[in-house]
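My questions all concern the structure below.
With one protein chain withheld, the remaining protein chains of the complex are depicted in position.
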Amino acid sequence: MITIMSENNVNAYLLFTCPDQNGIVAKITQFIYETGGNIIDLDEHVNQNQQFFSLRIAWNMSKSKVPASELHEAFEPLAKQFDAHWSIEFSHHKQRVAIFVSKYDHCLQEILWRFNMNEYDIEIPVIISNHPDLEHLAEANGIPYHIFPITKENKQEQEAKEIALLKEYNIDFVVLARYMQVLSPQFINAFKNKIINIHHSFLPGFVGGNPYKQAYERGVKMIGATSHFVTEDLDEGPIIEQDIMRITHKDTIKDLIRKGRDLERIVLARALGYKSEHRIIVDGTRTIVF
Amino acid sequence: MITIMSENNVNAYLLFTCPDQNGIVAKITQFIYETGGNIIDLDEHVNQNQQFFSLRIAWNMSKSKVPASELHEAFEPLAKQFDAHWSIEFSHHKQRVAIFVSKYDHCLQEILWRFNMNEYDIEIPVIISNHPDLEHLAEANGIPYHIFPITKENKQEQEAKEIALLKEYNIDFVVLARYMQVLSPQFINAFKNKIINIHHSFLPGFVGGNPYKQAYERGVKMIGATSHFVTEDLDEGPIIEQDIMRITHKDTIKDLIRKGRDLERIVLARALGYKSEHRIIVDGTRTIVF
Amino acid sequence: MITIMSENNVNAYLLFTCPDQNGIVAKITQFIYETGGNIIDLDEHVNQNQQFFSLRIAWNMSKSKVPASELHEAFEPLAKQFDAHWSIEFSHHKQRVAIFVSKYDHCLQEILWRFNMNEYDIEIPVIISNHPDLEHLAEANGIPYHIFPITKENKQEQEAKEIALLKEYNIDFVVLARYMQVLSPQFINAFKNKIINIHHSFLPGFVGGNPYKQAYERGVKMIGATSHFVTEDLDEGPIIEQDIMRITHKDTIKDLIRKGRDLERIVLARALGYKSEHRIIVDGTRTIVF
Partner (left out) sequence: MITIMSENNVNAYLLFTCPDQNGIVAKITQFIYETGGNIIDLDEHVNQNQQFFSLRIAWNMSKSKVPASELHEAFEPLAKQFDAHWSIEFSHHKQRVAIFVSKYDHCLQEILWRFNMNEYDIEIPVIISNHPDLEHLAEANGIPYHIFPITKENKQEQEAKEIALLKEYNIDFVVLARYMQVLSPQFINAFKNKIINIHHSFLPGFVGGNPYKQAYERGVKMIGATSHFVTEDLDEGPIIEQDIMRITHKDTIKDLIRKGRDLERIVLARALGYKSEHRIIVDGTRTIVF
């Protein structure tokens, strides 16, 4: 059947964590072999205290004996045996990503450019903002743009609408592309480990506002940017990616802001790439990026 | 028996390549599981043209049902099934490394310092040179130092002696730590993919002599260093590791030589580390560094 | 007079080279002091063989006693005294830059984004291409887009038209933003040291076509990009800026092309920035970037 063929001609991505024990890789790779999968990529890790085993396997299902729609059910007994947390995603289901922005365009521009270059295997069904400034970019890319102005008074109400919109759009994860609002715990908990932020410093240095001003005043010789999952503790969530750039005494705060834009763009773009390829596992305050 | 216990309380390192097919990882990890091994690290790769499968697995044998001395025999049938090239090394056999030097001390110093810090799980039973200059360093570290002055006339003869000495010392691989002689094909073939060199440029740029002078004259904005396996084609062997450093118009050739020393030290040190941890597979003109 | 005030409320940029001798800096800074200039930035360099002195000074003219329009004449006697090559540019004359493109959009996008962010103090009066593909980008930015399809037969004729167009637009320098045509010596000599190219390798490695394929096959561990002035010798012109990115055996040629785009963008963007700020002096096969 053509439908089944097409459903099977996809890649599967397993993310899997469990308490460490012998034989996990053997049994899981045996499962894949028996279902007719062809492993493309495999990476595993046992953390420092030897307790937390994690695994990512990507395999091609073009000759799979089990259709994608039945793979979860087929895999479940094995996962239960290891008391695992796991997910299997398929390349024929593109993850649906919502971008949040305020007034700065550089991170959004970067993401849209890569999206249009087909660097990401995702869909961007919606862009959400507290300001109208970047609507033209959404429009030029044919993406709906929703504006929710935020004040102290209306924040809870507006966030509720945003959450409803995200559910309506069936959003898999959220990217804050220099979105200049702190999300409430309700919002964060509704998308646990599914909200990626970019902070314009090398965390844990310079949390909070005006990190480039802080960096200038401290006299650091390099500036950085950090992409992390959003948790209730501001700028404390698990770090996905960081990068830095050398500066000198000649750079003013304005120079740091200008140069930092390049870091913010590239670091957020990489983090989004890792997430879109199902490469990230959160282990407490840390991430494993396979 | 104490001897057997001790023999088993080791790590095994498998390097394995074969034509790609399904089920390789499943069968090999099943073998390790059945022999009581506990996988520490696993990395695999299929090359771009989808033909060449390569795999590295490190596992702990403390609960192994098969002693290290019998593991090769036990594994061989599986390897034959996949028509594989493979090796299994054990942590209780420290690789024996010979260092070749001439007059520059920086690479030798770096290796000896790391060796003394226990960064490498190797033995350095001998240092060989065409000059007496660095004998004091060998002496201070209690390592025999053999001098073989090389001229056009005596080259073949001296190399024959060196090869004999390397065999006598049971050398596993050779590191050329700024050894300023071109090795003959006979020597190279006697240690195929077992001679690691450091070249003081970002290959393939600036092959041959005086690469810093070449770099200065070309006006590059970065200099580099490259560690590679030695083949008959000068500076053309498979690259193991490279790194670079930013320079400016202010740097003279003398500055490049001085700054480049830092690159040479670190790049060769890393390459030696990868080799000592059984991480390198040669795939034609390329290396896979797991 | 308002006109004169405005003409004077500008920065001047001196680029100056001459045979080295004592007292050059003293006399030139004395000149600036006496004309009422306030030095913002000063950088000088004497090359390795101690023959070639070069200097860049930026100064503010808001309190200048000599109007910008008379500064050349006022400075000339001093320059003659040192037998110098020199230029003085003013911030109220924005350099006029022509961008050449073919089908790839990433370098053009990057330049236009920075241009719109006011990172460059330039004008882009025209974009020229041998293909119609990127016309929409020019249009969206309100920049005229001229198409000159090139064949072996019409090359000379088309280039003549291009040169005429550049003169008509009063172009100060040209940026080849992945323009996929080799320029003829006539074209190059008409704009000596005024054509900036981006080559997608770490020169001098991998000159010519398909550098990412060459890089893959050589098995380098880092890829690079190089921006340079165009000379008659392909990929041999004075290098302005380079950067690199680490890769691994996992990266296919397709990955290198994708990752390399980020390098090409940033390296060309930096080179254009240096040129637009009058920071580059060509010293034979090398550049001095102040």
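Chains here go by letter, A, B and C, matching the order in which they are written, and residues are numbered from 1 within each.
FYI, a contact is a pair of C-beta atoms (placed from the backbone, for glycine too) under 8 Å apart; a residue touches a chain by one contact, two chains touch by 3 or more.
Keep in mind it's a predicted model, so treat the numbers as computed, not measured.
On subunit B, what residues meet the omitted chain?
For subunit B, the residues touching the absent chain are 106, 109, 113, 117, 119, 140, 258, 261-262, 266.
Can you list, in ascending order, the subunit A residues touching the missing chain?
45, 47-48, 202-206, 216-222, 224, 238-244, 248-250, 252-253, 283, 285-289
Go through subunit C and note every residue touching the omitted chain.
Here the touching residues of subunit C are 22-23, 25-27, 29-30, 32-33, 36-44, 46.
As a convention for this text, only the chains that are shown with their structure count from here on.
Going by CA means, which chain is nearest the middle of everything shown?
Minimum centroid-to-centroid distance belongs to A.
What is the distance in Å between the mean C-alpha positions of subunit A and subunit C?
Roughly 38 Å separates the two chain centres.
Mind checking the centre-to-centre distance between subunit B and subunit C? Centres are C-alpha means, answer in whole Å.
Those two chain centres are 43 Å apart.
Can you pull out the residues of subunit A that are in contact with at least two other chains?
Not one residue in subunit A touches at least two other chains.
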